[in-house]
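Only a single protein chain was left out; the remaining protein chains are all shown in position.
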Amino acid sequence: MQTHKAKRVEITIEAVMQNRLTDALHGAGVTGYTILPVLGGSGRSGDWTREGQIGRAGMVQVVCIIRPDRLDGLLDAAFGVVERHIGVVCVTDCDVLRAERF
Amino acid sequence: MQTHKAKRVEITIEAVMQNRLTDALHGAGVTGYTILPVLGGSGRSGDWTREGQIGRAGMVQVVCIIRPDRLDGLLDAAFGVVERHIGVVCVTDCDVLRAERF
Amino acid sequence: MQTHKAKRVEITIEAVMQNRLTDALHGAGVTGYTILPVLGGSGRSGDWTREGQIGRAGMVQVVCIIRPDRLDGLLDAAFGVVERHIGVVCVTDCDVLRAERF
Amino acid sequence: MEGIIALAGANLISPIVLSFALGLFAALARSDLSVPEAVAKGMSIYLLFAIGFKGGVAVASHGIDVTLGLSLLAGVILSAALPLVAFALLRAMSNLSRMDAAAVAAHYGSISIVTFVAASSVLEGRSIAYEGYMVAVAAAMEAPAILSALWLVARGSGGRKMEAGLWHEILLNGSIVLLIGSFVIGWVTGTDGLAQIDSFIVAPFKGVLCLFLLDMGLVAGRGLRGGRHVLGAGALAFGVIMPLIGAGFGLMAGLLLGLSTGGVTLMAVLSASASYIAVPAAMRVALPEANPSIYLTLSLGVTFPFNLTLGIPLYMAAAVALTGG
Amino acid sequence: MEGIIALAGANLISPIVLSFALGLFAALARSDLSVPEAVAKGMSIYLLFAIGFKGGVAVASHGIDVTLGLSLLAGVILSAALPLVAFALLRAMSNLSRMDAAAVAAHYGSISIVTFVAASSVLEGRSIAYEGYMVAVAAAMEAPAILSALWLVARGSGGRKMEAGLWHEILLNGSIVLLIGSFVIGWVTGTDGLAQIDSFIVAPFKGVLCLFLLDMGLVAGRGLRGGRHVLGAGALAFGVIMPLIGAGFGLMAGLLLGLSTGGVTLMAVLSASASYIAVPAAMRVALPEANPSIYLTLSLGVTFPFNLTLGIPLYMAAAVALTGG
Partner (left out) sequence: MEGIIALAGANLISPIVLSFALGLFAALARSDLSVPEAVAKGMSIYLLFAIGFKGGVAVASHGIDVTLGLSLLAGVILSAALPLVAFALLRAMSNLSRMDAAAVAAHYGSISIVTFVAASSVLEGRSIAYEGYMVAVAAAMEAPAILSALWLVARGSGGRKMEAGLWHEILLNGSIVLLIGSFVIGWVTGTDGLAQIDSFIVAPFKGVLCLFLLDMGLVAGRGLRGGRHVLGAGALAFGVIMPLIGAGFGLMAGLLLGLSTGGVTLMAVLSASASYIAVPAAMRVALPEANPSIYLTLSLGVTFPFNLTLGIPLYMAAAVALTGG
């Protein structure tokens, strides 16, 4: 099966920042992403868990698959949002089917 | 710690197609996978969000770790299902513990 | 944008073992991870789904991004927990922003 | 006429309709108000269980009407026939593709159980009786429309067969099973059964319906925000005209069957309403090329609010006038 | 005898049992009907809170019975002893491995709180009184069985120690804490407290139980679909015989303690029922090699439906006969 090189960017970010991140992505021309819920986690600011949370607390994971040449634009856009905030950005090489979609 | 080369295939697909995909995977001899819920996303068919969805709307992410030599069979099976449908297939190289499981 | 090499470790494990795993990770000095819920899956012990589950059944996915030199410590810690249990450990190469965080 | 307006006015300021409006407003104003998916699903399970159960108890206490079988048959025929009307109308009024038009048509043959619930709630509020088995008619009308739509597509493109598994999915989809199942439970256990659980399924029913409609408003509003660009004026007009046509067929069927005033109203409501649960899922499987924004926006964003606010009192007034009830 | 059959018949067509049957049917027919995990958990929190609270209020208003302490002790002994019976029986009747047999045995020493709730609901329906503190006995019976099972395994394989954290998890697991906690709240606030919240925890109780059992039916059905291959005829028979044996022990204990008719019934029900929440979780931690399909299918797919449909009326009839109540 014919596959094509691409990059998979996974951004873990606070739920309150989700719209700002996706707006920034749209601004950078990135219109394809998938958002996963996060149950809990741990980092420099300690442990947390989603259970019983009241309000808009918690984090989400935004997964974005893009053509390699568009990576830098995406990272700049993402960094503008996560910069002052907690959150993790992780990039992996990947292969995709149907390259025309990315 | 001894690790072994494998492939990680991540298929983002509409929830209504989940059973058809997993049936196709079983048919191709792939019996190990993990299904993650998806909160929302964006693509060529626009934005959507899971919140308040009524009915079986939404997407899921099926993650499948397999031995490299079985990748093609899996991709063929997956492609048969996603072909006419929206959805993204992304393959990454990975290392696994306990290779006998895959 | 400046990125740094890191490892992404994804551990799929039973929910009842989650605390034991994160305790072991903390014990091995790994304090950053993100936990994703799992909807269902299939493996050698058959199919299962989260829907309608009663009690603390089900699985979670723990995603841990670390500096490459700390990988072995993490895998040892993780393996100590998953050893007798069902579950999958998968390691991918990745690049991260803000290396000082890992 | 004045009666209709007063009725519509009273309906418009009911907590149910206003809750829907609140949700619609919140979504259009981009508030982050949202009802968790699990809670929405929990409420819909409650509503289906309650409406089915009460229908069954009604049948148990009033006995099976001779027209039950005929009503079911009429429901199946309406569900299968209305898509043909809808399809012809859409092709004439809008520039939707054959595929999109067929997918939309399927929704209008099938039914919206929440519209049914809201209508029966209004009927109960005015103490207008209706046949308990109308719940079963609702269930019978869910699926046939899907078949008609697939036939419309197949006729055009030649030979699109319906996948085996899809039938199973449609006929045993969760809402049908729950509705019919609780109907049977209500029938079997009768008023004794109802006495055991009525403070759960009767007393709080309308309040739960308010919260459910709040969420429906949110979903409809989000859909409208995203989907308004895909609909032309023709398609939008269809979203208001088609329920009126459907209601006309439903009224006629109800009168021919000799149903009670409430029964005629519900037959009209079912025919006028458009699905947004069972049919969209089936379309995603069977006609993935059809654009979901189009059919969801029309069904949930245009027709559902129209029926909820103006349609129900209108169909009720017509039924009252026609049955002389 | 006829009385028992009438009782069982009446029980079988209650909305509660029929809701379970509907769930079972839907799952076996592969319908996509499902109750979201969060809603199922929400309902179980409600049921535990309500049953605990009402038990506490009962103790507050009737005073502490002298037999309270003895009943708790009896519960602990039954929970610890029944796994030994179950283990011996399983080794004789089935070809399960030592590990699997021990894991199954743990489930039958422990209890199913939903079976308890269903039974107390039936008792209330027939106005048979029972001791309010039976809720505390239920809580006391959750854990000891786990210890017995681990001892059975350790005896066989030599030296499997129980991990420190596991004790904490078992004794402070959510359902025990909620049950005991709400029991204490009910006790402290008494009938005044109940008056404040009874339209929440009393009136809709049975209706919520119906929806919860609908979900239990779905879960049991899914389990049966997947798990039927792992169970032989011997294991299946065990799933029906063991509750009868357990109920026998429970009846004896209840009579020796001099409990009321309702109390004896509940003691039998607790002994007859098998856990599917606390014990499976503990087994996944302590005996991960044991196959969860086996113990879940037996407990949830065989014994739970048996108790719900035939067991409860049977144990109740026996208690009535034996206490002359």
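Brief remarks on what is shown
Per-chain residue numbering starts at 1, and chain names A, B, C, D and E are given in the order in which the chains are listed.
By our rule, a residue touches a chain if its C-beta (ideal position, glycine included) is under 8 Å from a C-beta of that chain, and two chains touch if they have at least 3 such contacts.
Here the structure is a predicted model, which is why all the values come from computation and not from measurement.
One chain is not depicted; across the entire complex it touches A, D, E.
Annotation: of E:Ile201, E:Met216, E:Met267 or E:Ile312, E:Ile201 touches the absent chain (contact as defined above).
In the full complex, the hidden chain is touched by chain D at residues 13-15, 18-19, 22, 25-26, 29-39, 42, 125, 199, 203-208, 210-211, 214. In the full complex, the hidden chain is touched by chain A at residues 14, 16-17, 19-20, 45-58, 84-86. The chain not displayed touches chain E at residues 36-39, 41-42, 45-46, 49, 53, 168-169, 172-174, 177-178, 181-182, 184-185, 188-189, 193, 196-197, 199-201, 203-204.
Throughout what follows, only the chains that are shown with their structure count from here on.
Annotation of chain B and chain C: jointly contacted by A, touch as defined at the top. Comparing the centres of all chains, each the average of its CA atoms, the largest separation from chain E belongs to A. By the count of C-beta pairs in contact, the leading chain pair is D-E.
Averaging C-alpha coordinates per chain places the centre of chain A 18 Å away from that of chain B. Taking each chain's centre as the mean of its C-alpha atoms, chain C lies 45 Å from chain D. Chain contacts: chain A has residues 36-37, 92-93 touching two or more partner chains. Of all residues in chain D, those touching 2 or more other chains are 36-37, 41, listed in ascending order. A complete list of chain pairs in contact reads A-B, A-C, B-C, B-D, C-E, D-E.
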